[in-house]
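Every protein chain except one is present and positioned as in the full complex.
Going by the order they are written in, the chains are A and B; count residues from 1 in each one.
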Amino acid sequence: MTRPGFVLEVDRSTPPILTWHGEGYRLERLPPGRSRVIYPPEATEALSDPDRAIREALLNPLGDSKPLPELLSAGMRLTIAFDDISLPLPPMRRPDNRQRVIEAVLDLAAGAGVDDVVLICALALHRRMTESELRHAIGDRVYDSFAPSGRLLQHDAEDPDGLVHIGLTDAGEDVEINKRAAESDLIVYVNINLVAMDGGHKSVATGLASYRSLRHHHNVKTMRHSRSFMDPEHSELHSSNWRMGRLLAASGVNIFQIETTLNNDAFPASAAFLQKREWEWSLRDRAGFVASSKALSVMPPRSARSMFQAIKAPHALTSVHAGEVEAVHAATTRVVHRQQLVDVQGQTDIAIFGLPHICPYNVNSIMNPILVMCMGLGYLFNLYRGMPIVRKGGVAILSHPTPWAFHPVHHPSYIDFFEEVLSETTDPAVIEAKYEERFATDDWYRHLYRTSHAYHGVHPFYMWYWGAHALEHLGRVVVVGGDPKAVRRLGFSPATTLADAFEIASDVVGRDATISHFHCPPIMIADVH
Amino acid sequence: MNLRFPFGAPSWPGGVPLPPAERDLGVHYDSDWARSPLARLSRSVIQTSLTNPVVRAITSPTVRGLDRVAHLDEPAIFAANHSSHLDAPLLMAVIPQRWRDDLFVAGAADYFFDTLPKAFISALTLNAVPMERQRVSRTSARRATTLLDDGWSMLIFPEGGRSPDGWGQSHRAGAAWLAIRSNKPVIPLYVEGTGRILPKGARRVRTGKVTVNFGAPLFPPANGDARSFATAIEDSIAALADELVSDWYTSRLRAGASATPSLSGPDAPAWRRSWALTGTKSTGGANSTTKGWPWTAPR
Partner (left out) sequence: MRALQVERSLPRFAAARIASRPLALRLGEADLPEAPGPDWVTLRPKLSGICGSDLATVFGRSSRWFEPIVSFPFVPGHEVVAETDTGDRVVVEPVLHCKIRGITPPCTACTAGRTNRCENLSAGHLSPGLQTGFCASTGGGWSGAFLAHRDQLHPVPAGWSDEAAVMVEPVACSVHAALASPSEADRCAVVIGAGTIGLATLAALRSLRSEVTTLIAVAKHPEQRRLSVQLGADYVAEPSELRRAVRRATGSWILDSGQLTGGADMVFDCVGSSESLVDAIAVAAPGATIVLVGMPGHVGMDLTALWQRELRLVGAYAYGPEARAGGRHSFDLAMELIASRDLGRLVSARYPLDRHCEALEHASQAGRRGATKVVFDLGLEKRR
């Protein structure tokens, strides 16, 4: 019933193609004969009774894990860790997967009479979530049960008393995680697996880790050897996390992993055209497009931003697996691939990435220029398996307004990174060597990360490392419709229109360059042969 | 003497179907006309323009737990505790739209359907269907199951009537039995606060705040045991009540330990039952807030 992904060869009769542009979208005509459009698979079928499916997964775990009720007993210490605000995108309608799963787990825990339960938001170096964001993720009932008594915590990677050093992996990596979690009789990790990068050992080994531990895999060398980090089997990022995860298991940290997957249903029915193929747009879709783009063109950016940030996706649960981490993650990855893989033949000279309004780090916030780079060259570029959709030395064209704007509460160190670091250099290796330590240890950033809602001081560096592989691979990056000053600061070439961007790209790849348009969101993985 | 309207009786408008000539009352009252398109339209107008705003103004309801029924999209039986005449109109106002439009209320045949005007108003405004309090007769059971099978949802108060003293009463098995017969999920509801606003026997309404807590749907057991299913519904409503006074996880812990406070209050003389309802003033000191039942119920 749901159709797989599809690669359209553009000819003269192809309509213009929807291209995201931050808080908005444009229809762009692509040159016929040498362009193709990669469409994601349509949304796969949802589970009809999600709560029953969750209960069954908890009772029938994968791998060598016992059913959850057998792991629960009165008097034990139970820690439930869950994914933070960065997932899913856009945020899903209530009830969120995390709420469903946590309630099911707690129901069993209550049946077993477990009193000592703590919930931890596994935010690693991300910003702390606000009350309303937590309520949205885990539901009012869970929030009201645990927050007032201080049993709903947010992980603090800088708390000297809240971390415990587990040991070193074979490769000499420090493994240091949340103390409460490490000292619990059982950690139940509740995950949402939106892309193939999420989940597995990365859940605990990254989500609950300290800066000291994270920097072993969040660095330029690792990211350049993760091709891509969306493909765990060829990702150094994941190898490192798996080493850490195995050390955790060997050190007696018990983890019961619960992973859930979502389908591609990312936009509400009123904006269905955003996930339809252009030639199938109905009258309603066309009216919706025209009306919304007209409205957006006259709207102040701030209103457009709050309008887009208010979007709640009708994402539906498609699978839930529970049990031993690696067995669970293998099953989850299969489901993610079933939803997201698209067969693509060969690379092209140019890839066009329309960047939507949201990336994992600007939920309820502003997509600043550094996040534009990360979203384009970190996330979208890396959504491939095999090889990138653009050839080595090719050109990536990003479409985003790239305003010189930052959320002052969420991204304080980003501002300094942009003002100070990027005005000196854009080379990830130089940036890492020269500036990372100072930002990572800056007291003010640390204070804001621990007490306010700020990303950790080092986070913008990670965003830049995320794109390190792409920066090395690409001959040039062009940003269409961006603030020229901000785009130049990123080290990219600004272009006013897509035609200008092709013109600029022709310096690098010639006049008859082949073009791929990556029609995302919804999310997909290009399986390039 | 013929007085003209409004001093006299109104003439019957042509568009509104006449109540049936056979004016059987009580459980035999035939309320089918109340589900005709015109009656549904009138009810919808009355609800949206009159009863819902008035009920909301009086009770300022807080609705919780709707997420537990978010994915449910089939006819269901709503089973609620009952302490006031406000309960039915209030629930008609807060039950989500996808059920509200096709919802009927099981009303006590001996109370709502004893005179023709009462029967008419109940049927028109609440889409009430007569039902016995004590034991569901074959007639009313058949009527209810037919409606449920036709895609209607039902609101029923399993206690069989309003609480006489503020405490809950033991449940009758009617709701469970109908759910099993028609194989429909039961959505337990707990209504807190209507008893303070308009208790049984009160002559005046005072405004206040009420909370309606929606529970997770309960599906009829495969073995068809109505009695145990009724107990499950009763326990579930008691747990919903517990959730409002403690927190969700504590209520789950108590439910897990079979220690959920009973809704029917202590098994004690009347004065102690009333005393337990008045709150904790006697022991809580100057700063304690006055709380009603059931958190004062002795363990």
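The rule is simple: contacts are C-beta pairs under 8 Å (C-beta built on N, C-alpha and C of every residue); 3 or more make two chains touch, one makes a residue touch a chain.
Predicted model, so just to flag it, every value in this text is computed and none were measured.
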{"item": "Visible chains that the absent chain touches, using the contact criterion stated earlier", "value": "A"}
{"item": "Contact residue for the chain not shown (choose from A:E42, A:D96, A:E176 or A:D416)", "value": "A:D416"}
{"item": "Contact partner of the left-out chain, one of A:D84, A:E176, A:E278 or A:D442", "value": "A:D442"}
{"item": "For chain A, the residues touching the chain missing from this view", "value": "412, 415-416, 419-420, 442-444, 447"}
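Criterion: only the chains that are shown with their structure count from here on.
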{"item": "Chain A partner contacts - residues on chain B that touch it in the complex", "value": "64-65, 67-68, 70-71, 216, 243, 247-250, 252-253, 255-257"}
{"item": "Residue numbers on chain A that touch chain B, as the complex places them", "value": "49-51, 93-95, 99, 106-107, 110-113, 115, 117, 139-142, 144-146, 148"}
